[in-house]
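Notes for the one structure printed next.
A single protein chain has been omitted; all remaining protein chains appear in their positions.
As written, the chain order gives the labels A and B, with residue 1 at the start of each chain.
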Amino acid sequence: MEKQKFDYFIKTEKNNWEVIIGLEVHAQVISESKLFSGSSTKFGAKPNTQVSLVDSAFPGMLPVINQYCIEQAVKTGLGLNAKINLLSIFDRKNYFYADLPAGYQISQYKNPIVGEGSLTLDMPYGSKKVGIERLHLEQDAGKSIHDLSPDNTFVDLNRSGVALMEIVSKPDLRSPDEVNAYVKKLRSIMRYLKTCDGNMQEGSLRADVNVSVRKKGDKSFGTRCEIKNVNSIKFMEMAIDSEAKRQVELLESGKKIDQETRLFDTKKNETRSMRSKEEAHDYRYFPDPDLLPLKIEQNFIDNLKKKLPELPDEKKDRFIKKFKLTSYEANLLVSEVNISKYFEEVIKNSDIKLAKNWITGDLFAVLNEKNLDIKDSPVTPKNLSSLINAISSGEISGKIAKKVFEIMVETGDEPNKIIKEKKLKQQSDPKELEKIVSKVLKDNSDKVLQYKSGKEKLYGFFVGEAMKLSGGKANPKLLNDILKEKLRK
Amino acid sequence: MSDFNKSSLSEIVNLIKSKKVSSLEVTNHFIKNVEKSKKLNSFITTCFEESVKNAKQFDSKKNFDGLLSGVPLAVKDLFCTKNVKTTAGSKILENFTPTYESTVTRNLWSEGAILLGKLNCDEFAMGSSNETSYFGNTINPVGKDLVPGGSSGGSASALAANLTPATIGTDTGGSIRQPASFTGTVGLKPTYGLCSRWGIVAFASSLDQAGPMTKNVEDCALLLEAMSGHDEKDSTSINKKNEKYSKNLNEKIKGLKIGIPKEYRIENMPKEIDSLWKKGIDILKNSGAKIVDVSLPHTKYALPTYYIVAPAEASSNLARYDGVKYGYRSKKGKNLIEMYENTRGEGFGDEVKRRIFIGTYVLSSGYYDAYYLKAQKVRRLIKNDFDKCFKNVDAILTPSTPSSAFKIGEKTNDPISMYLNDIFTVPVNLAGIPAISIPAGQDEKGYPLGLQLITKALDEQKVLNIAFAMEKSIDFKQSLNRWWE
Partner (left out) sequence: MSIDKNQVKKVAKLSRISLDDTKLESLSKDLASILNFVEQLNELDTKKTEPLTSIVDKTLEPRADKINDGKIKNEILKNSPDKNEDFFIVPKVIE
């Protein structure tokens, strides 16, 4: 594909404004139990049924850290080519809120478990490396429910204490598209690693978006605003666009940007200040005296590194080399770990080129339409493989295959069974095909005359009629051979 | 019925174990004592019905394996006790009944002890006189108008008045040793991490440590043995095998080197404290110990360090008392923030508020480095002083407090003069090492005075042994005429 040029600037009469974006992604860690307590992390339980005395901050309760959450953070760090810190420290972030039972969140401030790393985006204008500033472990808060009563807020602490990884990017992103690609890439890596399920509807992945603008060509950054807790990629894109425009407007009318926290109003498509909340915020971080420094052994890291699965970038390289895919095709197939698994399953026993086309074409269309994850596809990899083999062996035509595929989507049936039951097997018997062709030519003798007198366009008409008569099952190559032969006479 | 008022904890345990008395007899005796002693205000909550039930159950089961078989004990109201109200001396927890048992008290019950009730203390253990308690000040049995010290003031008072054969307290800056000194009893603050903090209402997490308060050193060893031990639920708990402190207790201290830190000889130290200290030195010498002059150069900075570190941690630890999940909630306030402010404004007393404000201030942005970080650095210097010192000596001897018990109301208007009470006890908490206070004499008014012995971390056996040897020679006698009954 031809390379495009990067072109996301806020253009006004006077200037071209560059948009600078950094992301703080909050990713829920996949673990059985919470970061500092033994209650379950399962989503969707009845309110307050997954809450321990520790999660609800009863007097005298103490945190004990979950080994697996440490492992998950280290794995994610490795997946981001980041430095793992052998010593890290848990701090308290102090603020009052109804769903924060202790009055502080245990987080990591000065000494996070993971330091600098990076990930690579494939943009239409080429690949782009985005820096990771850090990754730290912290507790999630509970949930405040404001719409059950006019005078009260209801609090459910099931989520209180679930482990989060806060992944902070460098201010390297320059457009909503890049943010889209960044979040998807990050999510993809975590899904490959099984460290975060990335389910944004359930809130497993949320982001604070830092936005500033500067005139194209300027070297220093402008004042940034942080848009809190945006929970879909689409909203992130919208929020950035509207926030960047707001900032440009302010600056061009000679005003200043206040560094502040803002909320994105999805209905109005605009951000608004949270200053009321902000003024009282001074988090008073200090090392949590209930916890000790977290020490990680180098050989623990080395062992995890050895067990790391193949990640999207490596897989892509392998797909390109081994299966002769284009970079574009490989991207499509490695973007999600389940897609790549599906693809590799299908091509175990069938043609790579057909597999790639069927998956990225018809299958993706169906999944898209039905809003399904590939692991819930009605067409299993094994069945798609059988279908492709039926095409390769000439048992059915590509066209019939589409019909079979449709039935497979509806019923989930095995293609050979469908072909058999619906009698869709390709007609390759020359005698049978000759009979069909003869009938078509006989029924359309006038057109045969016209054809022979030079109206060669009619050839397609004969093919169509014969195909129709065969119920679409005629072997196209054979049919052509016979038809040409007969017309020549 | 026998009079257990002269019996030690160890003696009572032996009487029960040898079936000379029943648990019920002992329990009833102490219940009667408590009922006659309301004037002291040393209890916040009693649970006598349960105590009697448990004593009867103990007597019927006849299981004498526990270290504390069948002994009734009252504990400081900072330990969460299952189904028994736990207030921490605060209005904000006035009606809080835990559904769980602190590890330390659980250890006591599993050694056969029985809960008598919960003892008064300074609100959230913040105080040195028991006067900050929401439930009123406790009185020192030594004198009607005297404070018992604090924050484990109710514990010391109840122990000295024989309302419990022994008790446990917590010590963040001297809260076990100072009241022990003021009441003529023994109090030990163990190495940080020796006793689990799980289920103890937190004041300052990096300093808080539970410990025994007893009539003599032998009891102290026994109770420490019962209450200590590793706990997986406390990340700062030390992972080591339980020691048999009571079995290994001995008075052989010949040849031990005892350090006398010159920095503890403070300006304007009362003569009687000085002579008490000299008396202690003589006793040690006579027991064959070697006396060495040592230096702990950063001693004077311990109190300022403490009054940054402790309030900072407290300001965060007490954020959970917000009227949402348990405890007091103000009815005033239209929205969440107003509810918080009124609940905490009405629920906390003045001293607690002062410390929360100081703690909030020293952690707030722009001040952290100047106060909190600075204090953490000085804390290291203080710890280094002790580390260095213990390369040369086995223990350090100091007075426990700069004065004897003071009068109720005498220091309530001046926080700093109150804080200065802990000048000899605080350095030990900052360094995380063990120290014991034993009664060593009386001032001219006849009020008890204590001496403090300090060792390096996990040297509890040694500190107990030295105290045991000194106790023999001191032969401290306190006869109270039970004026409060």
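Going forward, a residue touches a chain if its C-beta (ideal position, glycine included) is under 8 Å from a C-beta of that chain, and two chains touch if they have at least 3 such contacts.
Quick caveat: nothing in here was measured; it's all calculated off a predicted structure.
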Seminar exercise, completed: Among listed residues A:F96, A:F235 or A:F364, the absent chain is touched only by A:F96
Problem set entry | Option from B:V52, B:I291 or B:L336 whose C-beta touches the chain left out | B:L336
Problem set entry | Omitted-chain contact residue, chosen from A:M123, A:V168, A:L250 or A:L292 | A:L292
Exercise. Which of A:V155, A:V230, A:L354 or A:I482 sits in contact with the chain that's absent?
Worked result: A:V155
Seminar exercise, completed: Hidden partner sits against chain A at residues 31-33, 37-40, 46-56, 64-70, 89, 96, 98, 144-146, 148-157, 263, 274, 276-277, 280, 282, 284, 287, 289, 291-295
Problem set entry | Interface with the undisplayed chain - residues on chain B | 96-97, 99, 192-193, 206, 232, 235-236, 238-239, 298, 300-301, 303-305, 307-308, 315, 319, 322-329, 333-342, 344-346, 348, 350, 353-354, 356-358, 360-362, 364, 367, 370-371, 373-381, 383, 415-416, 419, 430-432, 457
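Please note the rule applied: only the chains that are shown with their structure count from here on.
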For this session: Would you kindly tell me how far, in whole Å, the mean C-alpha position of chain B lies from that of chain A?
Result: 58
Exercise. Contact residues on chain A for chain B in the complex?
Worked result: 53, 56-65, 92, 94, 96, 98, 101-104, 153, 155, 282-286, 289-292
Problem set entry | chain B to chain A touching residues, read off their complex | 80, 86, 88, 93, 96, 98-100, 102, 197-202, 204-206, 232-236, 312-313, 315-316, 318-320, 322, 324-326, 336-337, 340, 360, 363-365, 368, 372
